[in-house]
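Report on the following structure.
Every protein chain except one is present and positioned as in the full complex.
Letters are used for the chains, namely A, B and C, taken in the order the chains are written, and counting of residues starts over at 1 for each.
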Amino acid sequence: MSDIKSFAVIGGDKRMIYCAKALEEDGFDVYTAGTGLESDKAPQEALQLADAVILPVPASRDNENIFAPLSKDKINAAELLSGCSKPVFYGNESLPVLKDTNSFCYGTRDDFKAANALPTAEGAIGAAVREYNGCITQAHILVVGFGRIGKVLSTMLSRIGAKVSVSARKSADIEMIKSLVMNAEYTNTLTGQYDIIFNTVPAMILDENAIACVKESGIIIDLASIPGGTDDKAAAGRGIRVFHELSLPGRTAPKAAGFIIKNTVLNVIEEEKL
Amino acid sequence: MSDIKSFAVIGGDKRMIYCAKALEEDGFDVYTAGTGLESDKAPQEALQLADAVILPVPASRDNENIFAPLSKDKINAAELLSGCSKPVFYGNESLPVLKDTNSFCYGTRDDFKAANALPTAEGAIGAAVREYNGCITQAHILVVGFGRIGKVLSTMLSRIGAKVSVSARKSADIEMIKSLVMNAEYTNTLTGQYDIIFNTVPAMILDENAIACVKESGIIIDLASIPGGTDDKAAAGRGIRVFHELSLPGRTAPKAAGFIIKNTVLNVIEEEKL
Amino acid sequence: MSDIKSFAVIGGDKRMIYCAKALEEDGFDVYTAGTGLESDKAPQEALQLADAVILPVPASRDNENIFAPLSKDKINAAELLSGCSKPVFYGNESLPVLKDTNSFCYGTRDDFKAANALPTAEGAIGAAVREYNGCITQAHILVVGFGRIGKVLSTMLSRIGAKVSVSARKSADIEMIKSLVMNAEYTNTLTGQYDIIFNTVPAMILDENAIACVKESGIIIDLASIPGGTDDKAAAGRGIRVFHELSLPGRTAPKAAGFIIKNTVLNVIEEEKL
Partner (left out) sequence: MSDIKSFAVIGGDKRMIYCAKALEEDGFDVYTAGTGLESDKAPQEALQLADAVILPVPASRDNENIFAPLSKDKINAAELLSGCSKPVFYGNESLPVLKDTNSFCYGTRDDFKAANALPTAEGAIGAAVREYNGCITQAHILVVGFGRIGKVLSTMLSRIGAKVSVSARKSADIEMIKSLVMNAEYTNTLTGQYDIIFNTVPAMILDENAIACVKESGIIIDLASIPGGTDDKAAAGRGIRVFHELSLPGRTAPKAAGFIIKNTVLNVIEEEKL
């Protein structure tokens, strides 16, 4: 069993509030700071009371202060954490001070990404229901990419009965897609005609050529982080509406996303025997 | 083959615009009025040019003018239609003048309702994705009612993997629900604990007792038309958020809904040999 | 609460053995006769010990003896039951003596039929996997009929990803089938080309005309009871293989079928306040 019995949860959006709740439900003492909760403590106090620290994803947007959009005060990361010997869990490498601490990144782990694929896929489907004028179950849909999000999103769309194609680059993936009872296309030679294209690949995939595969009244839902994977000009030229759906799990399913942060941090603690 | 080769499509929301488009794609001449399209004609002119008339659903909100929210002008139904001998298709009985015309209601037909169950169910799921803080596939969900919408909505939720219960009143329905691989409850003796309840029954079903079956952070999505089927006060008392999702197919899937109006009108023409 | 605390379970195939077990698990005392179990009693003794009697489905094949294929001895129904004042539950009307007893038929009830639709559908799919040379998920499949079995079977096939059409006669059913995200055809004007046709309608549906809708290497799985709903000669003439899959729930899922008999009998007891 770990010696860590309490956490300081500092900064972050709604996900961190749910993360804090989930930790309490698991029996930990939790001290929050910069989350916008009434029970927030001063960051320094939360840090002193707790056995370990959890920073949000992203840990920072300006490489200086901890990301804390729900708090009025800025929390300077270096001031707070320099000299801190307690374990610090963080979402991504954006704060120089983390190099000098006993810190662990949870945001790049495979289990974190795999777990987030589900709320991300649900949010993407919600966006499609909201924006597409017809029924998505009657639409011809292409999911670009057969990574984690592509797998979960295409499986979910296929389960509800939509006509789903998935694009990939390797023949083994192509056969796997077919064995999961979906249609398959090679990403670099798209030929179908689709009502809805979901892009899950962080690269410029939906170029002029690919956009020609969208039907006249179709839409593109691009899940790739900025700058996205769609040639927006080419799409606009054809009257195709493009929706860049970003930070989906945090935005449409903060409770699920907070639960996943909690889970992953506990996985790290177990693996690292902290 | 019918003698009807052209339609006047008068009033309505976006659905009627898509209905007009769908008729054109089927080869009919279409004259619109009061739809907000640039190509709109005067109502009287559209009526004269066409072999038959399609009014929206609802046909009227004030029992006097044709429902035309996208048009600046009012269209008095009695002035337009009295003396009209052409077939008039309408969504519901809200205009006295319809009694004196050769009119056919499409909005109360079983095929119309069955077809609308799909976009309605999709819209309801979209609302749940938007409002529920967790993943709906991991939620315990109750669908109240096993009519058309209840059947389609529960099947779709069940297909994506959610833990779905459906409530009904008859033992034969209960067994059918189980045979469709879902859980079943009797509507008047709900006992489960749910994250999300969808109500599809147009009656006060979600009373204080039923609301006790919603978990603390749960939500209710009420699809019953005004006044709805939820005791909103009792829900508020427990901090349960209630979403009255009304006119769903028209709002989230106007293209699908317009297509269904077109399809149903053509079914009527075939059956009535117009 | 009912006064019935014990049952005599008499005759039947494996289903009745599982029915007896399920009753015991619910806390009833059970006395079996003519089931082939070592613990079988003489029919008369079982009858005397119990508060009520359950006969199998069918209750009899010769209108004289209770259907007891697993027993060596014949059980004359009139000798056993005449003068019996205890409630008798039976699967179907095939024994004249039942008219003179306090008897209740469970086999024709809607809840019984609805519950049996699931094991029947599973058995039908198992037959298709066994007999079809390709993958059923890649096959074009037609389910004839949208009654209980048609609904459950088509939903299940559709869920695993097969390309499923369902045929029905009414336009409202046609629209409901489409809203459940399947293809629809009118039964009397079949036009598709199918690898597998499942017939669920107890009438001569798959005549020469319908059989022309089966592809060259296709198969027909006929679930209609004898004489079935397929023109076997016409099928043979085209080299189409026909499989009459009869008494499916009893044959491939006796445990599930026995459980359903138990459940339905208890439903009768509750409704009739026995």
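Convention: a contact is a pair of C-beta atoms (placed from the backbone, for glycine too) under 8 Å apart; a residue touches a chain by one contact, two chains touch by 3 or more.
All of these numbers come straight from a predicted model, not from anything done at the bench.
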Can you tell me which of A:14, A:151, A:244 or A:262 touches the chain that was removed from the display? A:151
Residue of A:114, A:204 or A:269 touching the missing chain in the full complex: A:114
So one chain is hidden, and I want to know which residue out of A:49, A:70, A:180 or A:274 touches that hidden chain in the complete assembly. A:180
For the chain left off this view, which of B:36, B:147, B:161 or B:192 is in contact with it? B:161
Applying the definition given at the start, please give the residues of chain A touching the unseen chain. 109-118, 121, 148, 151-152, 155-156, 159, 170-176, 178-181, 267, 271
Missing-chain contacts on chain B, rising order, are 137-138, 158-162, 180-182
Spell out, residue by residue, where the missing chain touches chain C. 18, 118-119, 122-123, 125-126, 129-130, 132-138, 156, 159-161, 217, 252-256, 259
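In this text, only the chains that are shown with their structure count from here on.
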The chain whose mean C-alpha position lies nearest the overall protein Cα centroid is chain B
Interchain centroid distance [CA atoms averaged], chain B/chain C, Å: 37
Using the average of all C-alpha atoms in each chain as its centre, how far is it in Å between chain A and chain C? 49
Multi-chain contacts in chain C: which residues touch at least two other chains? 159, 180-181
